[in-house]
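Here the complex is missing a single protein chain, while all its other protein chains stay put.
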């Protein structure tokens, strides 16, 4: 069974402490942006900034640094220079997004492995998206034991099929079941994207379905934006499942706001930045 | 004889399926952007995004990657790394634009040849513009048989003259005839640009003339935007000739909208992005 | 004696021909943008586009290509690759701007020399600004004969002092005289910038003084914008002296418009792009 959730039905976030500093609103590390794929991680990072995170740092391939920060200088940058740099960035942050534009080559695998090792020990919250999910599916197939404490995964149906080693058709036939299966097999919170995004968790049998959203959101980069929004909720103090619910509804409501003003056709992912902020402040 | 067409007279596009995903609105591959010419292919790609394509990927010269995606991170990027990369991108897409900023050097010729070979077999719709047309004219001169199924070409009078191995003056003297001649000789749908853009096809004797548009649109990059708009119509399911008619009228009407708000002088190609979206949604 | 001129007092430009194509509104070549100085030539080129030129191409140092075209893909780009490339660009254009961000190193000197040789023969209109003026002063000191047909120079008082081999104080003491002296010695149209910009010509004894403008315009890049605006007037068919008058008044009136809406402080050069267009269309 499924509970219907929507942005309008969620309780407002608490008022901000007047004496807050940048650290109070989290330090988010976004890992991805392999060679030629810097756009994806920039969308994720910028969405997080507009969703209220205090500090957002991108760890990307050196060749992607200009795509990431030229147009948005508020994004901090950590150009890949080996294991020590990644370790320092991971120590710095309070929350991690892994996957947008990560790719699946050896550079990507190296980052992926280090992050998964790190979170085993640190217990820092981790959101895995996009290519990170493809690497996760591969890893699952190879290892009997995989522990992902405080982890959220955000697959679209194709990625969900890989996570469950099945076909997209099987995912679409029973989306609630697919969401719960991933949650159970991986021990994580799951956001199964699509028309009526489904949210599940290994700690409950009931899934949630988001009532907001529209087909204009079926466009490149929307998933990258979603990963930044959910991570922003975690970085600001929500627990993983609540962050997933908040983030999914906020993201979908922002898309609805764009559609109501400009229409569904021709919507692009970056159009959501401004309504994300508006909705958060005038909830 | 010629039929007058205009954006106002076209039937609205169908409403979007509520369960659509990114794939439903097409995957467009834009090939061009040689060294120093990344701007042209970016304009084409961004126009396509604003005209409702789900996913737009640019295949360009490595040196142009920053011009293409830094300012518009929603554009996917495929940096040239040989034949296999192009083949994978061609397999991925549902529609192809070939030519904006392509150049005519050996890099350009290599991409051009591979794409033409590919579409012979795949039957994927292809739009050829700009430098792609110059290479096409050369190829025609060399080969007795040239098959271009599902292909649209969008020459301005200079490119049309090269396609017909004649002079610009001859094109301008009888634009309907020139349009039909190209259509017959190449077996394609033709968009002959200029004041009163003419649309013709190898499958009909009648041409269409677009009643929309204004001289403010006589500025750099407007043709690149048009190629993206027409390709977007194909990617969203229109057949080639109807896509040409829709695209030409939408593009011209968007230019008229810019002129009515800001005036004709000083209009630039990127000014069309926003009205393209508005017109598509409030047709 | 001096004639006071202002934007409000100028006759409107003629209505555009409905059958115009890109070539009708000129092809402007902007030469400058040495290593690390791409911003200046971009401002000049973008101002020209917003002032109604059909096509604007920048010839710059290879290292400056991203600064020039990433944010404004409508600007065509010609990366320096030797004498042949510059010759081709010069042949292509109908008007030339030489100087913004050009520098004075050997690369700069090489472009400067080639352009001056070229215009001797081609009689194409040439505007020299910024570092181009410093190189011009050097050249004048070395050669007894210097012919600059159809040339406009746009010095600020410091550059004027170098052109006349005198001190800034001498320029400021009698701006009319200084303007006329440069006009006579170099055989050119002169725009002497400052509060109350003075316009003079070797073909008349009377100078004009612009009544528009405000001290908020005393900021980096304003001169680069002015060179693009004046060149745009030439490219659209005005003769050099009239283009200087129109360009100076349009530029100053655009600055006044920014000041009246946003205030004088914190105005930056790029703020003029939008009002340039507005004034041109609603004259």
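Labels for the chains are A, B and C, by order of writing; each one numbers its residues from 1.
Here is the rule we use: a residue touches a chain if its C-beta (ideal position, glycine included) is under 8 Å from a C-beta of that chain, and two chains touch if they have at least 3 such contacts.
Here the structure is a predicted model, which is why all the values come from computation and not from measurement.
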item: Candidate in contact with the missing chain, chosen from C:21, C:51 or C:67; value: C:67
item: Which residue of A:5, A:55 or A:269 touches the chain not shown here; value: A:55
item: Absent chain, residues of chain C that touch it; value: 35-40, 42-43, 66-67, 70-71, 156-157, 194-195, 214-216, 218-222, 262-270
item: Residues from chain A at the interface with the omitted partner, ascending; value: 13, 16-22, 24-25, 49-56, 65-66, 69-79, 276-278, 280-282
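Assume only the chains that are shown with their structure count from here on.
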item: Interface residue overlap between copies chain A and chain B, same or different (over half shared); value: different
item: Equivalent-chain rotation between chain C and chain B, CA atoms, steps of 5 degrees; value: 90
item: Interchain centroid distance [CA atoms averaged], chain A/chain C, Å; value: 49
item: Whole-Å gap separating chain A and chain B, where each centre is the average of the chain's CA atoms; value: 35
item: Chain C: positions in contact with at least two other chains; value: 66, 70
